[in-house]
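Take a look at chain A:
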Amino acid sequence: QDVTLDVFYAFPAFAKFHEPIAQEFMKAHPKIKINFRAPAASYDEGHQTMLRQSVTNQLPDVYYSGFHLLSELVEALDKRKQIVDLGPMLAAEPEAWRKVNYSDALLSLGQANGKQSGLAFNASTPLMYYNAELVKKAGGDPDKMPDNWAALVALAKAIRAGATDVAGMAYNIHDWPDDWLWRGMILQGGATLLDDSGKKVGFGGAYGEKALQTLRSFVTEAGMPLIDWDQSRQQFIAGKIGIFFDTPARLRQVTDLIGDRFTLKTALFPIDDKAKGKLPTGGNAALITAKDPAKQKAAWEFIKFVTGPEAQKIVVETAGYMPTNLRAGSDEFLGPFYKANPNFRTINGQVDRAAPWQGYPGNNSVRIWRTQREVINSVMRGETAPKAGIERIVSETEALMK
Partner candidate 1 sequence: MHGQAENRDMATVGLQSIAKSFGATKVLGGVDLSIADGEFLTLVGPSGCGKSTLIRIIAGLETQDSGSVAIGGLGVDHMRPHERRVAMVFQSYALYPHMSVRSNIAVPLTMSRMTMRQRLPLVRLMSRSRREIMRGIDADVAAVAAQLQLEHLLDRRPAQLSGGQRQRVALGRAMVRNPDVFLMDEPLSNLDAKLRVHMRTELAELHKRLGVTFIYVTHDQIEAMTMSDRVAMMDAGEILQLGKPSELYDLPASIKVAQFIGSPAINLLPATVGPGGRVELFGRPLARAVEEPAGSAVTLGIRAEALSIGQADPGHGARASFSARLRRKENLGSEFILHFDLAGPDASGVTMRATPASAALVQESSEVTLTFDEGLCHVFNSAGRRLEARDGSSRNTIVSLKAWP
Partner candidate 2 sequence: MTAVAQGAARSRRRRWIEQATGLGFALPALALLFLTILLPLAVLLYLSMTNYEFGAISADWVGLANFQKALGDPIIRRSVVNTLVYVAVVVPGGVFGALLIAILVHGRRRTRSFYEVIYFLPVTSTLIAMATVWQFLLHPALGPVNAVLRSLGFGQIAFLSEPTTALPTLAVIGIWQLLGFNMILFLAGLSAIPRDLYEAAEIDGASNPIDRFLTITWPLLGPTTMFVIVTTMITAFKIFDTVAVMTRGGPMGTTEVLLYNIYLEGFQYFHTGYAAALTFIFLAFILVFSVAQTFTLDKKVHY
């Protein structure tokens, strides 16, 4: 008989792809009705809502959890047996089907607490946006952007020198709400968040010092303004910043806001360690919290659909996220779109580097980032030397990891 699924997601604006996907799904599965709950304002608030509802047993059937909160949520829900392990369900599907749709890297994004807790729905790795005119004016080649940080800073310096009141680049790590960009800086160089013991940070010492030096050089060399990331993006959109780093999810919006003021292009995130370099993955994974077996089954159908190529096509076209389905990029689905909008295709080149979200031990991740961020900000402002800075970051982080 008919099943109604309660689906809960964060960011009301995501209605722009959730709604059409649900329409498509219901067309394909007439017996399953999708009912969206009032969306949460943010991942954090969605997370709090889930925790609250787990206490009162009001959980939805499907929830899209931010990657950075996934393991905490799964841990909490596991205690009350309120989350469904997707591993067996996935295993029950034909192996071939699994292989065509999901890579291991993609599957790993949804793993937490050692099991397949969810399937990645939205995913993003940091993307380079740039102003082709400014790059050209500075003597760079808009079609072949630097693939390492030293060259990038040099180009940014040239952009800054080439025009008044234009900043060479902006990498808004100093006030990013989470450590996504910081992880980007760490992972791209082949370092890890934690060392092998899992008890110490993996980016201390010379590596970290160099990373901080690079960050400082953004300001000193490239004239990066130390302002709010929204303001920074606005400035980029106004044509006053040469190179800008942001999530691909905003590609659609940035493109619209620029209009034909200048030529927006995107490029791969510079990677200093081409072999080991990884990139942090933001976004969310769909998970099942339904209790009723019939609903669980319907929910699994739903999750398969939303992570399927038709749904991902909608997501990519409306936002710019990295597709989380291997087939989505094919000609059958996104091919024509990518051809028309090459900027959107760029992110696909980073899928292989997408690393799952790894937490610090001790549930203090947010506080650790707030502490680190203060030091990073202070280094970028030139108030703290990079060496002293990384020492502080390491010691304070490790203190909070207990």
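The candidate set was assembled so that all candidates are chains of the complex that A comes from, given by their letters.
Simple rule for what comes next: a contact is a pair of C-beta atoms (placed from the backbone, for glycine too) under 8 Å apart; a residue touches a chain by one contact, two chains touch by 3 or more; residues count from 1.
Please read all numbers here as calculations on a predicted model, not as lab measurements.
Touching chain A in this complex, which is it: 1 or 2?
2
Sort out for me which residues of chain A touch candidate 2 in the complex.
44, 48, 51, 54-55, 72, 76, 79-80, 165, 174-175, 177, 225-228, 230-231, 234-235, 238, 240, 363-364, 366-367, 370, 373-374, 377-378
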